[in-house]
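One protein chain is absent from this view; the other protein chains keep their places.
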Amino acid sequence: MSHATDMWTLYGAPFTSRLLIGSALYPSPAIMSEAILASGSEIITVSLRRQAPEEAGGQSVWTHIQKLNKTLLPNTAGCHSVKEAVTLAQMSREMFETDWIKLEVIGDDYNLQPDPIATVEAADKLVKLGFKVFPYCTDDLVICQRLRDAGCEVLMPWGSPIGTGRGLMNPYNLQTIRERLPDIPLIVDAGIGKPSHAVMALELGYDGILLNTAVAQASEPVVMAKAFRHALLAGRSAYLAGAMPERQTASPSTPTLGMPFWHQS
Amino acid sequence: MSHATDMWTLYGAPFTSRLLIGSALYPSPAIMSEAILASGSEIITVSLRRQAPEEAGGQSVWTHIQKLNKTLLPNTAGCHSVKEAVTLAQMSREMFETDWIKLEVIGDDYNLQPDPIATVEAADKLVKLGFKVFPYCTDDLVICQRLRDAGCEVLMPWGSPIGTGRGLMNPYNLQTIRERLPDIPLIVDAGIGKPSHAVMALELGYDGILLNTAVAQASEPVVMAKAFRHALLAGRSAYLAGAMPERQTASPSTPTLGMPFWHQS
Amino acid sequence: MSHATDMWTLYGAPFTSRLLIGSALYPSPAIMSEAILASGSEIITVSLRRQAPEEAGGQSVWTHIQKLNKTLLPNTAGCHSVKEAVTLAQMSREMFETDWIKLEVIGDDYNLQPDPIATVEAADKLVKLGFKVFPYCTDDLVICQRLRDAGCEVLMPWGSPIGTGRGLMNPYNLQTIRERLPDIPLIVDAGIGKPSHAVMALELGYDGILLNTAVAQASEPVVMAKAFRHALLAGRSAYLAGAMPERQTASPSTPTLGMPFWHQS
Amino acid sequence: MSHATDMWTLYGAPFTSRLLIGSALYPSPAIMSEAILASGSEIITVSLRRQAPEEAGGQSVWTHIQKLNKTLLPNTAGCHSVKEAVTLAQMSREMFETDWIKLEVIGDDYNLQPDPIATVEAADKLVKLGFKVFPYCTDDLVICQRLRDAGCEVLMPWGSPIGTGRGLMNPYNLQTIRERLPDIPLIVDAGIGKPSHAVMALELGYDGILLNTAVAQASEPVVMAKAFRHALLAGRSAYLAGAMPERQTASPSTPTLGMPFWHQS
Amino acid sequence: MIEVRVNSELKQVDAGKSLAALLADWGFDSGKVAVAINEDFVPRSIYASTLLKAADRVDIVSPVQGG
Amino acid sequence: MIEVRVNSELKQVDAGKSLAALLADWGFDSGKVAVAINEDFVPRSIYASTLLKAADRVDIVSPVQGG
Amino acid sequence: MIEVRVNSELKQVDAGKSLAALLADWGFDSGKVAVAINEDFVPRSIYASTLLKAADRVDIVSPVQGG
Partner (left out) sequence: MIEVRVNSELKQVDAGKSLAALLADWGFDSGKVAVAINEDFVPRSIYASTLLKAADRVDIVSPVQGG
């Protein structure tokens, strides 16, 4: 398989890069732009916030994001209720002129985890309103099934809590979701801290990764962005290549047949 | 940093790729050649065995290996004593016209681990004989120090037993070796099963990876070779980029300032 | 602290043992009885099933369970809907003459995980019907909060899927639940395979363990029951004793002061 | 099996407790004595150091240790050479009137790991001098075999570096040693931080544990000592009982046969 | 006679007979079982006054081991 | 004049003015913001015909970075 | 004639023949193999002057794949 032809689709739109990247927490707008370009990502997450009129006018990161000319994925980050999430999604659709929405309904301010019940309810409402929903959810198979049943055509279980960089806390759950839902695009969202985490997710059969802090808060965001670009290619190829089975006991690679110095007496 | 300029040196010889790859266990010589080329590796491990005269004449994998025109790293795989290893090293030097030798002195036939004591003794002898020794050793800091003191200018601790594909069994030990021996090239040899394992090793600050089974025994060796090529670029860039610290608690990426729907009463 | 005084309470009832044990899957009713006695457990889970009249009459495990004269915790194992769970709970209350119910509403037949949404809904209904609900749930903090808000006075997050014996798949989530819900009794239910798993759970601050397969399917169920009895005492004492912090680097236990053989020159 | 009859022997001496405990780092001599008694341990590690004449006279922890009337295991902690270790062992034999010696030859001051080569050499010398050697070693199978060949009748591989409390860093290696050396008593020495670590070691088939910091530095050393006493009983029983195999997929404990509410249509 | 399902088996029963009487006919000891009809719980106290309708789904359960 | 909250700040506004006019007064470019009143979305197309009531809670947001 | 082991096979050889000549007899191309006698390395440069003794253990190896 050649990477050129290894496309994937999200709500019918084809993409080559398997990295969705956030636009927050970079040292500067210029570094953000450079890092996003280095990452190869084609999809950028954005948000809506109250701003003073002069900022709302556009002297901000937003102008840099627009210049990148990438597909935008607005989020409902910070919403704590179905009502808030649905209204913010509608505002995003008008503002960003896209029916894509990354649905976040926070259920707890300590681990910032999604509220499973409210997320399913909001997803159902948004799908009925014509949105293409990218739900941020936990690694719970049943909640993932409910979201799919509500009409989500992609699911985004977390690896670990937002901003912790702990990677895949529960590979068993993530693998179970993949096995039980073989046909829907699965993206690990939140918790990715290092490229090895992203490679592991794709080795498990996940289709993509959504991250922000791991690149934005690296000492060298642009270099880390490049690292993740390679990581996603590595993980995807590894999945397609079919890794060797893990073995309990050692077995030599070099042939044992013809080993010198051995002489039957 | 650009990968072009991110070279490393082994006994004074500069290399770009951080992957050393074995030539055994492939489905066919043709696939071996294609996989090694796809891996980007510049160093191939080879060995010496008793063969019937007609094979020794060259109708074999060896002719394919020669065509690849890469740097050769002969090994002493299968040797169980200092004497065997030293003699096989001398035969390799003549046959392959290189003073490089991957030193393996097996200490146990169950886990195929190196014999720490015999490996240090053999390394000492080989260095005195003018060899450039690449010692395969366990993840034991003190043994690594002895090998360096014996004149080894590169060390190759195992990740896990040969052919198990278990990855890095003991990251703590590997990290300790890196911290205590910051200036010598460190290569994880043996146990790598998936690209994520290789990325982890380089994220820890290791300089390279030596593997064979993970590529040769993948369902699609050529695709897996490409996966490892990207994995090494990912891991190296991640190390240079300086990963974010892992955090115990969640912190939001999207700004909380200016969150709508909140009204002081 | 003396174990005699280290009691805990479930819905106002005091208990000394922190082990809740199942009555299924034992080699024989006699071994079940002996194992449960050896475990020191004071609470046994039971269920209701269709049986032929002659069995329903009582030539069964049930007679052995009654002889043990322990507190009974009927379950709704196998129920897939709120309706089924509520009805089976009512039948259990009449049959076992207890308002305690271990609430299970299965959401997926592959991993047998609880359905988070249906479990919260069923818990709410059962509490209103006067039941004392012991909800089997996943390690999801928000679902745990909803169950507590519905009136559950104890929570039973899983360690890993029923019968896998994989132990604590996600210690981070379990710890988060403990930190955020410091005052409600927490029991790890399902997935415990070895005594070390139980000790880990109590070291994390969990109050108890519910298990069945780990004892019933051990080669020697009675000996394993005793092992778990000690494990719960070990884990509880460890929690009360306050474990040393894990350290990154080594530090000697034997005094270094006064080490012989050292002489300043 | 009853614990009373589950004895083990070290150099021919029978013991019931599987815990060997250190006498250092306690808040006070009184707490040391109380903790050691609570731990049930029958073997206490001690050392020799330069002291001012008045202390050497005995106003010290030593008097408390003597009162406990336990079997003493003197150590060579802090020795960095074969010579130092052998001489200190001889001094210990005279002072403590025992031919038992816990052999420590430190190879690196950062991780305080044993020097594998010097430890084997010192063990060989000490055995020839009539000592009963308890070698502190790493989890290296080949070094363990050399120590056994040198005449050690017990081996003490580390779990992790002294005083780190990281538990079993490399269970795979520890398990390999147990499988390859089924008949010699194996004690995990160093790195144990929590009772769950000790239970894991015994579940792997290890015969005992040697620790100090985990009890001495707990907030409540006496309570932690009791926790470890139970942990060793739990771990040993678990090993004898034969744990259930870990399974990949869930399987119900409660019978599925006779589940109500199901009606064929 | 009407047809009902008892623990998923088809049975012909006399529409006039109480649940209490039917349980006895079927060999069950009322004190040792619990009953649901069409997935609704039926308390023991009303067995004597409970009549079945055609196509009713009757569940009769008794204690077993559980996990 | 009525009192409303705009992005949680109290403001006195002329009850007769349209949302479109008020946004302009407040310095916002209608094309660069999205608006909700009392947590209900207000499409741009009806700004001109939308009037505020006393105690309305108005949210005016614009694009920012997001994760 | 003396008896030696060549790659663990017993062979009768003419004690007077050089290793170089024997390799040729056995069908090996001297340029494509490396040799050890009794586990001691024998450089190619001395094949012509090397004679075998009875019971010598001769190893003749050539390149193969390795890991």
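A, B, C, D, E, F and G label the chains in the order they appear, each numbered from 1.
As a working rule, a contact is a pair of C-beta atoms (placed from the backbone, for glycine too) under 8 Å apart; a residue touches a chain by one contact, two chains touch by 3 or more.
Bear in mind that the values here come from a model prediction, so they are computed numbers and not experimental data.
Student: Out of all the chains shown, which come into contact with the hidden one?
Tutor: The chain that is not shown is in contact with C, D.
Student: Which residue, D:Gly12, D:Pro53 or D:Pro245, contacts the hidden chain when the whole complex is considered?
Tutor: D:Pro53
Student: Would you mind spotting which of D:Gly22, D:Gly165 or D:Gly193 touches the chain that isn't drawn?
Tutor: If we include the chain that is not displayed, D:Gly22 is the one touching it.
Student: Please identify which residue in D:Gln145, D:Asn212 or D:Ser253 touches the non-displayed chain.
Tutor: D:Asn212
Student: In the complete complex, which positions of subunit D touch the hidden chain?
Tutor: Output for subunit D: 22-26, 32, 45-51, 53-58, 60-62, 65, 74-75, 77, 83-84, 87-88, 90-92, 94-96, 162, 212-213.
Student: Can you list, in ascending order, the subunit C residues touching the missing chain?
Tutor: That gives, for subunit C, the contact residues 252-255, 258, 260-264.
Quick note on the criterion: only the chains that are shown with their structure count from here on.
Student: Touching both subunit B and subunit G: give me those chains, sorted by label.
Tutor: Neighbours common to subunit B and subunit G are A.
Student: Which chain has its C-alpha centroid at the greatest distance from the C-alpha centroid of subunit D?
Tutor: Comparing chain centres, F lies farthest from subunit D.
Student: Could you put a whole-Å number on the gap between the CA centroids of subunit A and subunit F?
Tutor: Centre-to-centre distance between subunit A and subunit F: 34 Å.
Student: Averaged over CA atoms, how far is the centre of subunit B from the centre of subunit D? Could you give it in whole Å?
Tutor: 35
Student: Mind pulling the subunit A residues that touch 2 or more other chains?
Tutor: As it turns out, subunit A has residues touching two or more other chains at 22, 24-25, 45, 47-51, 75, 77, 84, 87-88, 91, 110-111, 113, 162, 166, 212-213, 252-255, 258, 260-261.
Student: Mind pulling the subunit F residues that touch 2 or more other chains?
Tutor: 7-8, 36, 39, 59, 61, 64-67
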